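Data block below; observations after.
The complex is shown incomplete by one protein chain, all other protein chains being positioned as in the whole.
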Amino acid sequence: MIFASDNWAGASDRVVAAIAEASRGSTPAYGGDDLTAELERRFSELFERDVGVLTVGTGTAANALGIAAFCRPGGVVFAHTQAHILVDEANAVAFVGSGAKVVGVDGEGGKLTPATLEAAVALYPPEAIRHGQPVAVSVSQISELGLAYSPEEVGALASVAASGGLAVHMDGARFAGAVAQPGVSPAGLTWKSGVDVLSFGGTKNGCVAAEALIFFDPARAEDSAFARLRIGHGFSKQWFVAAQLLAYLEDDHWLDLAGDANAMAERLADALRGSDEARLALEPAANEVLAVMSVSLDERLKAAGAIYYPWSTDGMPVAALPGEGEVLVRLVTSFRTSEAEVEQFASLLSTG
Amino acid sequence: MIFASDNWAGASDRVVAAIAEASRGSTPAYGGDDLTAELERRFSELFERDVGVLTVGTGTAANALGIAAFCRPGGVVFAHTQAHILVDEANAVAFVGSGAKVVGVDGEGGKLTPATLEAAVALYPPEAIRHGQPVAVSVSQISELGLAYSPEEVGALASVAASGGLAVHMDGARFAGAVAQPGVSPAGLTWKSGVDVLSFGGTKNGCVAAEALIFFDPARAEDSAFARLRIGHGFSKQWFVAAQLLAYLEDDHWLDLAGDANAMAERLADALRGSDEARLALEPAANEVLAVMSVSLDERLKAAGAIYYPWSTDGMPVAALPGEGEVLVRLVTSFRTSEAEVEQFASLLSTG
Amino acid sequence: MIFASDNWAGASDRVVAAIAEASRGSTPAYGGDDLTAELERRFSELFERDVGVLTVGTGTAANALGIAAFCRPGGVVFAHTQAHILVDEANAVAFVGSGAKVVGVDGEGGKLTPATLEAAVALYPPEAIRHGQPVAVSVSQISELGLAYSPEEVGALASVAASGGLAVHMDGARFAGAVAQPGVSPAGLTWKSGVDVLSFGGTKNGCVAAEALIFFDPARAEDSAFARLRIGHGFSKQWFVAAQLLAYLEDDHWLDLAGDANAMAERLADALRGSDEARLALEPAANEVLAVMSVSLDERLKAAGAIYYPWSTDGMPVAALPGEGEVLVRLVTSFRTSEAEVEQFASLLSTG
Partner (left out) sequence: MIFASDNWAGASDRVVAAIAEASRGSTPAYGGDDLTAELERRFSELFERDVGVLTVGTGTAANALGIAAFCRPGGVVFAHTQAHILVDEANAVAFVGSGAKVVGVDGEGGKLTPATLEAAVALYPPEAIRHGQPVAVSVSQISELGLAYSPEEVGALASVAASGGLAVHMDGARFAGAVAQPGVSPAGLTWKSGVDVLSFGGTKNGCVAAEALIFFDPARAEDSAFARLRIGHGFSKQWFVAAQLLAYLEDDHWLDLAGDANAMAERLADALRGSDEARLALEPAANEVLAVMSVSLDERLKAAGAIYYPWSTDGMPVAALPGEGEVLVRLVTSFRTSEAEVEQFASLLSTG
């Protein structure tokens, strides 16, 4: 019963097969290969426009390079107080962004709102240059608390961003989970709603190590190609990253994987809805389930072998806060999560 | 006939099999897995002492982090004028080292000598603080021109380094090629000869993307673990890197692969020795062969499909410089180079 | 009636006379002069121990260099949410500290408490390396809201810092104002209470541009000498900075200047205490007076030519928050503030 994180899952067979296939023969290094070129075409098709693509090995690299592409001296970046870039990437934006500062912004469920963003930006008026200069906003799709932004919500934030001269970065470590929902498209969730650059994640959803930075203005990718080299993400055998992502995209494999993970999360949610000792803290949009449970249930689950983590209440609606003798936890499913794991977990909930 | 670079080669079957094996099941992320722990033990065994190990995805990341671990403000790093860190890594040492400067030092065949190093360091006397402060020397094993340092040669450089307060970094992108030679050991080539930190390369010699930074004082690895995160080399599914390197080391697979590449290089060298239109520029120690050939032969080889690059004459002995109508080229073999490729190349040489 | 900031004041006659004196003749450049050496002796005497001294031109340079001296990769620095380094120095700590992050910590009156510091540090447990690593705490003496830390309070914070492995930096832009109070000594407020490095301010209190970074472990100053050069604070005619600070320290001139400013602040405070339309928000310890006043009084004061700024309520005690129709403002006196200015201001208060 592993619900610790989706990056505990191995890799999908199709992705591994693509690596094996790519391992044969010889190919030009440093991105001069055919697969890398093919991937750029494939992404342009997927996003319904010409995009600039830079593959990297980790989400941190994608996020830091994507944001740094829009940094300027004294740069201030706005993100949710629970954003991965603020909490979990060892100041990578500050380092790769040459001294940028990430400012935490409130928002229920890990989602910024136009109002909270606007209020945060207002603390940096143009005349107060000693405060630094706002350069970008970063939104996580899906959020660190499991919610999705609709295209309209992204657009509303992008509107605020535009009026403050901010670029819009989307941390799409779990982008597939958002796209797997009905009625949204990759283009609709991104550039059509005002996103400038996307960290397109593959690793959490079935790749070994494959992320892509998608610039919706391809010219922006040029300087970032140098920035990528100088942090060591210009892989010599770059075609292996492209091979993973091509297999990941082929036949909507990525959406199938995300759909599986989302379905397992929905079953967890169902089980929580029916539990006496636990409750959903937020309605999950994809594969992250925030739940409040009694300490005794928590102990019982762990004793039975369930692996998951307690979670920060930052950004939680008041109604969802754990009370006395309760704990807030995060459960994450993945393409690898089995029905058996979920059933076992559910049975422990109902026997409470 | 691909002799462009060893990083054009795919990956060895054993390494790919290890990735496939590692793709099954679920494992703690960010280095909390068993394979990562096992790899540290394995490296400690290989190097005959406790070492601190940080796996990363590229040689650039390993080099930049390894050197940065010893940088201080205004830091000056000494390396050969043809060193990869100076020429081919887009200033990664300067960036990751927060403003370090890499100074080019002469040396025949791409190898520093105690005399050239000493002369270079002497330009930075302690009292001239505006020049910056010497912090490290980096040597490439094997060198960018295909030569190996003996343990004694490394020791002599380390002696000069020690008297100037410099750390010794070894860029071992092709470390296997040096160890594959008779009479040397990993420990003997490194810490026993005064090396502080080694970039242990796997990618050029059969891995997909796997390098390890080996600190011979494990305490040095601690801060670098943070430095690794902030350039995005803290892979979430880190066990895939460990899996590659474990397979690479098992049963001396790495030395077998390097031995194959070296043997092919020796056959190329033989063919060059017997050619009327070409000659060896340097006696190769491993898998890089520097050769001088007539322009007409060069054209004939390329017309026949041989792929390789012209090379800088920087660091070449005078006797080896190309004359009128000649060109200096670098030929690199790999574990993937076939006898057929070499034979075809050789036959073109002799029909000249 | 200028109460905008103490850095609007010109410079004291004694400091200017010292510059004039230093302008004659010729002197070794880059700190090889006698005045710089004399200043280090003078500071060692003042602080009752050998100290390492680096003069710089601005408080931002002093703060950033002082903190950066203790930064490590992924470094996290704790400071009050209103701290100058967090709000008003355009990310200098992040830039000069090569990617450090400054985290805002609460505390009434702009002062950290052991409890708020401890809680903030606790969010960065050693095992959570992706959060970054805590490296330093910075306290402002006097605080941005005009309060002073007692030696005991500094000591209590230093205790928390020590248990978390943090260095203690003191931003002493207004250090003189704190020392000018009865019963405290420079040594007592700093290293005797656990401070590692002090930004000793001269500019706000009568110098033209003169700040000193005081390392209580002189060895720490060595690398910072290089760090100082690379941000352009290694003044060629460094003796001019030393000359200012020597004149500033001579005959307790610095304490006289600060005493004058403090006295004027106390008279402002008195006037506020007696006003119907305004009240003290905090009891001032030195030359910054936080006051709440009615909007109509605010308008009347400005119409009469008073210059001062509204201020953030961040860190204000609840009882001191402005109500409906009120505004929180900051009034700063300086060595240059005249009794006439204060009297005029006071008379406007009482005519309300």
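Letters A, B and C name the chains as they come in the text, with residue numbers starting at 1 for each one.
In this text, contacts are C-beta pairs under 8 Å (C-beta built on N, C-alpha and C of every residue); 3 or more make two chains touch, one makes a residue touch a chain.
Predicted model, so just to flag it, every value in this text is computed and none were measured.
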One chain isn't shown here. Among C:43, C:78, C:95 or C:124, which residue touches it? C:95
Can you say which of B:46, B:87, B:263 or B:327 touches the chain missing from this structure? B:87
Which of C:11, C:158, C:258 or C:348 sits in contact with the chain that's absent? C:11
Among B:73, B:259 or B:322, exactly one should touch the missing chain; which is it? B:73
Among C:124, C:240, C:254 or C:345, contact with the omitted chain is made only by C:240
Touching residues of subunit B against the unshown chain: what are they? 73-76, 87-92, 94-96, 98-102, 129-132
Tell me, which residues in subunit C touch the chain that this view leaves out? 2, 4-5, 7-13, 15-16, 19-20, 22-30, 56-62, 64-65, 89-92, 94-96, 203-204, 208-209, 226, 229-237, 240, 334, 336
Subunit A residues touching the omitted chain (full complex): 30, 72-74, 98-99, 129-130, 132-133, 223-227, 229-230, 234
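Note that only the chains that are shown with their structure count from here on.
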Roughly how big is the turn, in degrees to the nearest 5, that lines up subunit B with subunit C by CA atoms? 180
What's the farthest chain from subunit C if centres are computed as the mean of the Cα atoms? B
Could you tell me between which two chains the number of C-beta pairs in contact is largest? A-B
Where the CA atoms of subunit A average out and where those of subunit C average out, how many Å apart are those spots? 41
Shared-contact residues (touching 2 or more other chains) in subunit C: 73-75, 98-99, 129-130, 132
